[in-house]
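Selected chains from the complex are presented in situ; the others are not included.
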């Protein structure tokens, strides 16, 4: 968290924002120009280095910058649409990229001109991500990549993907991986929608058939892909957790409203179940609130790993009760049509949708089982299980 | 081994329902072990369903948005195998078996997530008719159901718990029926609607003038619901008002008790499929099923499913006994058994389906894997005929554990 001297202060930053807004009318400046200029002024992500959208300032100064731009009515970079770029690709490129890579990729990534997706998971490599089987074979001054990736949000709109591929199957699995930047428009890339049990296709499968990737698009050394990927995944965990919630924010509020508005649905058994969930939701909310306060005070705690776990469990149980409570209405769904939504509308659709969509909360972005392993080993210090997959060549592992 | 149960007379020593209100009723002695006949029936139904309606095919039907029941499968079930009339006495050309055998069929249908109107027609509607007093129209309809010529639906909202039905259709002086009933299960496939009203139970041809049915988007893809509207439709009265209300009550109790068998089948498929998957799926160089947390959760599911099977079998046996002793399906222990069955088996099926999705990981969350059909069925079935907490409420009254 140390910053380069001379330290940039909150006042410096606010001054720069004011100056920038004075020079670039947030209403009349074309959106793309405005965002590019904001990047060049170092006000994109102030904790990034100068020249790469930042000011080498402390990270905690960023929220005030965003707030000032929002208050001025400035266009934003649609952060939810480019979340994978912002949350995962960018910190990895910053940490492991060459200067050329940083200069090439970070600016259009931040402005949203180029959308990024993540090409990590495979049908055979879910929780065990280091087991990826997608092969990258040397080919002149580049690589030929063949394999299948799944659960790639936004791949159908993405220009680039961060890609984990196996460059050496004869060594243990963590050692034979390399990390690439894959052009989604390259020949051999096929993106197909992957439909979920909700009826929607939020995700994609990406089939790679002898896709050529120039060696300049390798991030980190050959065989160091796992180390690079850990940077990506660490940032994924940080980005989960979200903002402050009011009491009864989220799914519990919808359930409580239904309870208040439809007395004819009430039973005493459901009442106790509702109260138990209300209590748990409030406990989870207070825990997140304390975590945010501690982070703001520079005291990060391990509770973050619990937030996703509880969130998944509560979403599932709350929507489950809501569906049951509704009786005949609960037996109906809104729409099974295969659609490709830009975003998950978790709270806007019906309880049946929430019940189904929440099933993904304990699978996507690290299953609840893996999260519990992480808590047990990293927070509680419990010993790892005996490993059978770390000493053998990847190609010899049972699959 | 011989099947002694089918030939022995009903046990004369069954304890009567306790009359002391301070204690729970003493349950009757019933045989919970499957008879040979039942085992053979189960094997035959399973074999047929494996051939005609594997879950992958059910899923493919849903993908093509063909949410109608599988008519070919129904023909085989109802006409060729005579399963739709299993509970109908032989004097109406039915199978003359009983609710235990129906329960066997339902378990297999649940296990295959078979898209047929069996629960609606062969259970709910049939139970209502059997409870109605004999008469030409009712007897004729029973014969058509037994033969597989007719499909009937009892027009009550599918979430109605036993004892909670309230009429929404009225008959005018000319016996013309008007009203609306939301969310009727299996009504889209029905040739005859059994419409309970304040004035008694009516039979209405599904094609009668004034009858409109709107398919709704059901949460359960494999059991379509229909909103019905009747506007001066001509019906044939089968019962007077008290007998109509009693027939509905019996049908709902019977339905709730036997839905448990279907839930057991759903749970069993989910458990079996998950066990198969985690035995072969490797992560971290090991079968996923070798991880202790996964093992313990599946052991829990297995314990729950074993118990659910005993509870569902008990419910079917109590219905069968009530039937054979002419005690009436909705009375006494049948009410307890139905409430117990839904209180216990509905959550077990949901839990098994939820674990199935979760332990399949990503693939379990996709449309292309049939697990979601079972999840949707299990969750819908937990709402159908009353949620578990409503059944616990019914149980509280039945076994004298009064509310606060």
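We call the chains A and B, going by the order they appear; numbering starts again at 1 in every chain.
Operating definition for what follows: a contact is a pair of C-beta atoms (placed from the backbone, for glycine too) under 8 Å apart; a residue touches a chain by one contact, two chains touch by 3 or more.
If you're wondering where the values come from, they're calculated on a predicted model, not measured in any experiment.
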Check: Taking into account all copies, not just the one displayed per type, what is the chain stoichiometry of the complex in this file?
Finding: A x2, B x2
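The rule we apply is simple: only the chains that are shown with their structure count from here on.
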Check: If you average the CA atoms of chain A and of chain B, how far apart do the two points sit, in angstrom?
Finding: 43
Next item on the list: Would you pull the chain A residues touching chain B in the complex into a rising list?
Entry: 121, 123-124, 126-128, 131, 150-151, 194-197, 199, 267-270, 273, 316, 320, 323-328, 330-336, 338, 352, 355-356, 359-360, 362-364, 367-369, 372, 385, 387-389, 392, 397-399
Next item on the list: Provide the residue numbers of chain B that touch chain A in the complex, in ascending order.
Entry: 65, 157-159, 182-183, 216-221, 225, 282-286, 291, 293-294, 350, 354, 357-358, 361-368, 371-372, 375-376, 379-380, 382-384, 387-390, 392-393, 403-404
